[in-house]
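For this view, one protein chain was removed and the others were kept in their places.
Letters are used for the chains, namely A, B and C, taken in the order the chains are written, and counting of residues starts over at 1 for each.
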């Protein structure tokens, strides 16, 4: 555990000799691998996590390294194997269980939210359930209404699980290690578009310097990924990069956006959000999940509860407008929080 | 269809000779019964909806009236029978399918939100899915963490279904008829505490005059159940009655609350909320669902998007504070939105 | 079978019944005159297991505290037979601070890590966690086993299928037990289940399956012994269906209007029947019966008194234990 990220400011990353560029996928695998070496109770199970290496490369190479007793392919029985993770955790193991796409949660939601999430409370603290439920989120490649959702709002609404959403290789590694070490159930949601997959449009931010050593990034601390004084953009996951790109663009026009990468929804780092808003007075929430009854609302409520006068003008939401994700590219990009929509919101909010 | 409720003001109910006092449960049954008489494609299925008459009396007497071909007890196979409802609706029937407790959604959520809710969109409008998913919500009687939730925020977050939540016998009947007639999938969530059950503490508001004739209450229109100028309370379901009771109390001290019964979350009647807030400038959301990433946030966002200056002071939320519902009465009533908590919020907001 | 074993089975059943009768009495004591499910010393739904004691006694006789049980919404008989401390159990049912879950869980959510006991109010959803406990036991090289119990209604849930398949595939040390009490609330088995016996379904997972008739504690004891031995010795899971009896309503307050055989039900009570049998075989006599009952009552009284004396949880602690 070399580096503990305790800052919520733009991070000064250890560019030690031991760091090299990794994709997010490789950073996750490295984090899992280091925890598996450190702790024999950690194991991975899910569909195609073995020989295939994870449909989104979240487990590539682990089978070769740890063998089929610790990297376990399952039948397509999410209720059974997610429940298995819960039971194994109750008996002291530390399972990482992959739900291939978060969109499939509905076939196993009872195990997730009525069991994994609630047992600790129901037992009055006598039983711990240290599981990591790892899952792929997000759209943008025409996978349609059942394979393109983010749904973090759904999980954040229900009590009992931490909800972690990395946006970069560095955070992805530090957060997966924190998640595995956490004694609580954690849902760890990686966006396909930040994994650096060889078969998907490559986001330049999906690869960066990552220290070789094991390190943690604390769960529950947002990161100010860009400082700015004119407005605050609260976002997470792939959208962080879109926001940063647009922020650079509009910076040329003299507009300085502060961009906050939440990194986790539960716990939610209210302080970082409110501090930024106190400075800028303008708020945009960019969220690839459905708009209503979700993240953007929660941010608004935090502000309204604290002091609505912090908002010097109407808030803007750039989210998926309560529609199943359409297949056709033209339609999908009309509902995703694209750079165009973000830029448009920035211009509107400064009118 | 005698009476169409088109007002969103305090309702003047037809106290015609044809109305008599009914409990909410009986009002729902009457609504279903009248639609079943009017339309042979309507049928009811679910666990214990037949001889038992519905665990919360939502189908009592229907088996005797319509027989086992239209009132159908199912195995405990929610995925199969909720999916069955979808398939039957696709072929032109109008199923009312009961999920005994909303808490069980996790065993069948894929059928609900990936199928029932999305087929219409995915088919480009070519397929209609006129189902009513009827379900019991709410706590207050020590049924523990897996049998006491409201979860309407979860359903409202996901696109494709209307979300209807009645609070009174009159609305319950009019809304169930609207739901059955609606060509879209509708989730209809009744609170156990408003059903007027003989075996649960009786809320005096759970019984009122209900016209005998068939009538509809429009889905998507909130109701101002009490006018007031000092503050706006947005709420729904059982909490409506708690809010009204507290409003009467504090009225004696000269505080006049306007109370809005949302009646549906999807569609959400923003206009009624904003009109009220424009008048009062003070907002409390009272919600028996979990606090974060839910209804209270959405209301805050609507205000923040429209004009944050409408809020003349911080908003208050009286919700379940992100904890599984505890069993012990002392603990459960510490987390429910009780009259005490509502009264406390009112006093605080007027400080 | 040895006399002592038979006596133990009887004693276990009496203890369970004694406990549940006390719960029954306390549950109804203060809900009148306007019966309110949420009121009284014991609030909430109450699913008692009277009539199903043979299942618990017969199975748990083969288990130690290292073995696990996952039960359903009707868990008391299994909890007691598996050795749960009656005081902690009673205190949890009364919603008190000294309860197993400090009053957070309630009677459908009993978690006792010291005896690896858990239960769930969601039908059939206790099976998947059982797989994980079995996986962990196997992984540790222990010979502990898990018994996963659910009703015949539960055998039509998806979780049943997924769990049996996975357990068989990975040869997990689990014994799946279906308590067939003929009813799932008001729905009779023939209206829920496309086969007469769930034992038939074992073949769908290449595991042994057996149905035990007549609610016979001794037959249950024998079949469970074989199945548990099989699991313990690494040969994988078994499915048992046990024909048992729901002596009372689905939950307290259930008038059972849907039950045609209602009046006959008490005549099938397995405890007097077994008592008769053991008396005839001179393993029991009236004096011993009295003694066993009295000992059971004493334990139960202590437990109920303990529960009543335990403090009501402090409302200000309601948010404790959401996270570690």
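Assume a residue touches a chain if its C-beta (ideal position, glycine included) is under 8 Å from a C-beta of that chain, and two chains touch if they have at least 3 such contacts.
The structure presented is a predicted model; accordingly, all values stated were derived computationally and were not measured.
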| item | value |
| --- | --- |
| Neighbouring displayed chains - absent chain, whole complex | A, B, C |
| Option touching the unshown chain, where A:31, A:174, A:294 or A:326 are the choices | A:326 |
| Residue among C:1, C:34, C:203 or C:302 touching the omitted chain | C:203 |
| Positions on subunit C where the hidden chain makes contact | 156-162, 164-166, 168-169, 191-195, 200-201, 203-207 |
| Subunit B, residues in touch with the chain not shown (by the definition above) | 69, 74-75, 77, 79-93, 95, 107, 110-111, 114-115, 119-128, 159-160, 162, 183-184 |
| Residue ranges of subunit A at the interface with the undisplayed chain | 47-48, 50-52, 55, 73-77, 79, 103-104, 106-107, 140-147, 198-202, 321-324, 326-331, 333-335 |
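Everything that follows uses one rule, which is that only the chains that are shown with their structure count from here on.
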| item | value |
| --- | --- |
| Label of the chain whose CA centroid is most distant from the centroid of subunit C | A |
| Chain whose Cα centroid lies nearest the overall Cα centroid | B |
| Centre-of-Cα separation between subunit B and subunit A, whole angstrom | 32 |
| Inter-chain centre distance, subunit B versus subunit C - centres from mean C-alpha coordinates, in Å | 36 |
| Distance between chain centroids, defined by C-alpha means - subunit A, subunit C (Å) | 41 |
| Sites on subunit B at which at least two other chains make contact | 79, 103-104, 106-107, 144-146, 322-324, 326 |
| Junction residues of subunit C, two or more chains touched | 101, 103-106, 109, 120, 122, 125, 158-159, 322 |
